[in-house]
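The complex appears here minus one protein chain, its other protein chains still in place.
So that you can tell them apart, the chains are marked A and B in the order they are listed, and the count of residues begins at 1 in each.
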Amino acid sequence: MSDTTQSGPVLAADGTPLKRSLARALRMQKLRALMLIAPLLLFILLTFILPIADMLFRSVENRIVSDTLPKTVVALQEWDANSGEAPGEDVYAALAADLIVAVEAKTHTRLGTRLNYEMTGISSLFRKSGRKVKRWDLAEDAPFKEKFIDIDKDWADPEVWRTIQTYSPKYTNGYFLNSIDMQKGADGAEARPENQQIYITLFQRTMFMSLVITASCIVLAYPIAWILANLPARSANLLMILVLLPFWTSLLVRTSAWKVMLQQQGVINDVLVWLGLVADDARLVMINNQFGTIVAMTHILLPFMILPMYSVMQTINPSYLRAAKSLGATNWTAFWRVYFPQSVPGIGAGSILVFILAIGYYITPEIVGGTKGVFISNRIAYHISSSLNWGLAAALGAILLVVVLLLYWAYDKIVGIDNVKLG
Amino acid sequence: MALTPVTPQTPGFTAAVAAGAGAFFGLFVGTAQATGLIGILIGAALLGALGFVFAGMTDKEKPLRWATFALFVVLGYILGGLPEAVLGGLFGWFAGWFIFWLATSRYRQHLAPYLTPGQVLWHYTFRVICGVIFVFLITPILVVMPLSFNAEDFFTFTPEMLRFDPAGYSLKHYQDFFTNDDWQQALWNSIKIAPMATLLSVSFGTLAAIGLSQPHVPFRRAIMAILISPMIVPLIISAAGMYFFYSRIGMQGTYFGVVLAHAALGIPFVIITVTATLVGFDRSLTRAAANMGADPITTFFRVQMPLILPGVISGGLFAFITSFDEVVVVLFVGSAGQKTLPWQMFTGLREQISPTILAVATILVAISICLLTVLELLRRRSERLRGMSPG
Partner (left out) sequence: MKLTKLTALAASTALCAPMAFAEMADEMTIVSWGGAYSNSQLKAYHEPYSEKTGVKIINDESSAEAVAKLRAMNEAGNVTWDVVDVVAADAMRLCDEGLALEIDADTQLAPAPDGTPASEDFGELLVSDCFIPQIVYSTTFGYRTDMVGDTPPDDICDVFDLETYPGKRALEKRPINNMEWALLCDGVAKEDVYDVLETEEGQEQALAKLDTIKDSVIWWSAGADTPQLLADGEVVMGSTYNGRLFSVIEEQKQPVGMLWDAQVFDLDGWIIPAGLSPERQARALDYIMFATDTQRLADQAKFISYGPARASSAPLVGQHAELGIDMAPHMPTDPNNAKNTFLYNYEFWADYRDDIDAKFQAWLAK
């Protein structure tokens, strides 16, 4: 203790200055925390973040054209797409050389499929040409321009060449343009023809339906969370089982249950007809439209709203409400001015959780959504497994992900991710 | 536990409220039979009369309630046969209970004495609203159960089922589930995959949650965002991403690939629940343990773990159910050898119509109820341990 009277730094027990010793302790503590987190962080990065980054990279990647037709791409650089004329013999010769190699490796049809997304007919053009080109000899069969046009007159079409030229760079924004209903035209980006515009509508619809689902979840969850928070623990826990039971029942089963309930010959319509409230020939249409999706998804996501609300409401002291009333507030004022503001964090937590989950839903809309009740995820799934336009799927996915991340950021700012509790 | 002393209500009041209820239900019976108006009148008159009479005879509650029950069973049977008799019975039970509940003022007993009649009315209206929402929550599951006993291979209530004809019911979908190799294999795969994924997410997740709850963690928000990401990235994007990536590194279609994917999906739940439990954890306990000479590992297993166990278990259950109910990712990442129960259900919906999936669902609901009960008991135990609730 006598040391403290001396001038100079305060020393710890082992003689090092206290400041340094504390800093070291802090560093140790940080390191320890990081060591604990590291395995999981590494795990998530490897099993999850990396795959997603890898997939999103496909939305700009476009190596296939320059890889399959390396010489043609170079030769085509000189050609002016707006000239209205097909390119010269050198380009055709390069194409012949490239195609002979590509046909050997069977990659020409893959390229055809890729370019067919941009211009209808290229797929069969490449397939057809591939069969003929196979028998050509580079040295003997020149010149090639006439020969290609002989195979198919489309080879003389500047549009075909413009498409190849437009998509020859290694990276393209074409998929992103496509996913906002635009395309690469002769002079830069332009809107798609009206009868092919779909994605903007789908994004809007996805947002709209997610909002409606979130709103209906708030309306339905609030009373439930309130009653759970205000009942004695034993009965509340019993009711909690009713909330968790649907949560733990297979999503597929719940969705098919809604199908059984909502369809025109379904349970609800049957009951209404039986009660005489609806005529047998005027059964309500409640499925294969937005209504069906909204009802089924509200049901499926409701627990995600109830649980955070409940955990917030549990912390609100009921005596505030009583105090307000004893000070002369009416029931409504007491609720609206005293209770409700305290429950807002719960609403916020639940809403963003539900909204984020809703916006990416896929299976339920697919089964009950019909044509107007489907989400953008359904199109993503379609492009991944049926049309195989993976670049477009990745671009759509990237846009969706950005929206979700923005929401998450807002969520973290407003509520803080630590404040989410489940059950 | 009565809060308010009560006196029985007047016959007039009982009759009026009962008549209101009678009119409401009468409307539906009326529309079903032809006209709503007559239904309202008959319903109101019937229940009003019962209310008026019973209000004076509150001492004979039990026999009178049985009589009401019998009366409505008979009425239902006359109106529409067996199914209606069941409904009539339910309604008769409700009517008997409702009238005596009113007549003896039991409804007032548990409420604070200073409430105005309006507040009492609102209290019960609110309960009814909540009841309706609970019905919304639970009906789809209840609807599935009888359908799983369907004698036909469709998701349809057949006329036989509605007539309670035994021919309309059968156990064949349950039999199919227990004897069909596809289903058994799927169940077996799910049982192999889900616990493994849960184990991974729980062990990594708990460690990380403890790390995250230390006072000084650099980049805490960013780390948290990354760890939570499997929950917020739309499932279809995750599925596609993992599918491409896992095929590239040769893990697509392997047991290990599916386990890793599912573990990643379950981690946010573990992180969220365990960090929430750790908020209430008293840090001086670990210091005390260290003080008494325990090494960190002993401290962890002997002091910290038992206290945060409920959080870990509930996170683990969420992770388990995530894997057990996951279909989109496994559809992409898995192959035949990893066909899980949800995948088989998905095929069942897509390729062959079979209420077997409903039978499976019914079995799973039964298991869920058991699990939830266990969870509830655990929670009560932990609260008792931490002295937070009367138990």
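The criterion applied here is as follows: a residue touches a chain if its C-beta (ideal position, glycine included) is under 8 Å from a C-beta of that chain, and two chains touch if they have at least 3 such contacts.
Bear in mind that the values here come from a model prediction, so they are computed numbers and not experimental data.
Checked against the full complex, the one of A:G121, A:P169 or A:G416 touching the unshown chain is A:G121.
The hidden chain makes contact, of the residues A:S129, A:S210, A:Q263 or A:S343, with A:Q263.
Checked against the hidden chain, the listed residues B:L260, B:A276 or B:A289 yield one contact partner: B:L260. Of the options B:T104, B:Q252 or B:T362, the residue whose C-beta touches the omitted chain is B:Q252. Residues of subunit B in touch with the missing chain: 152-156, 203-204, 207, 243-244, 247-254, 256-257, 260, 296-297, 331-332, 335-337, 339, 347, 349-353. Looking at subunit A, the residues touching the absent chain are 35-36, 38-39, 42-43, 46-47, 105-107, 109-110, 112-113, 116-117, 120-121, 123-124, 127, 195-198, 201-202, 205, 263-266, 288, 366, 370-372, 374, 379, 384-389.
What we mean here is this: only the chains that are shown with their structure count from here on.
Contact residues of subunit B toward subunit A in the complex are 28, 30-34, 36, 119, 122, 126-127, 129-130, 133-134, 136-141, 143-144, 147, 155-157, 200, 204-205, 207-208, 210-212, 214-218, 221, 223-230, 232-238, 240-246, 248, 260-261, 263-264, 267, 269, 272-273, 275-276, 279, 314, 318, 321, 325, 327-328, 341-342, 345-346, 349, 357-358, 360-361, 364-365, 368-369, 371-373, 376, 379, 389. Contact residues on subunit A toward subunit B in their complex (touch as defined above): 26, 29-30, 32-37, 39-41, 43-45, 47-56, 58, 220, 223-224, 227, 233, 237, 239-246, 248-254, 256-261, 265, 267, 270, 274-277, 299, 302, 331, 356, 359-363, 367, 377, 380-381, 384, 390, 393-394, 397, 400-401, 404-405, 408, 412, 417-418, 420-423.
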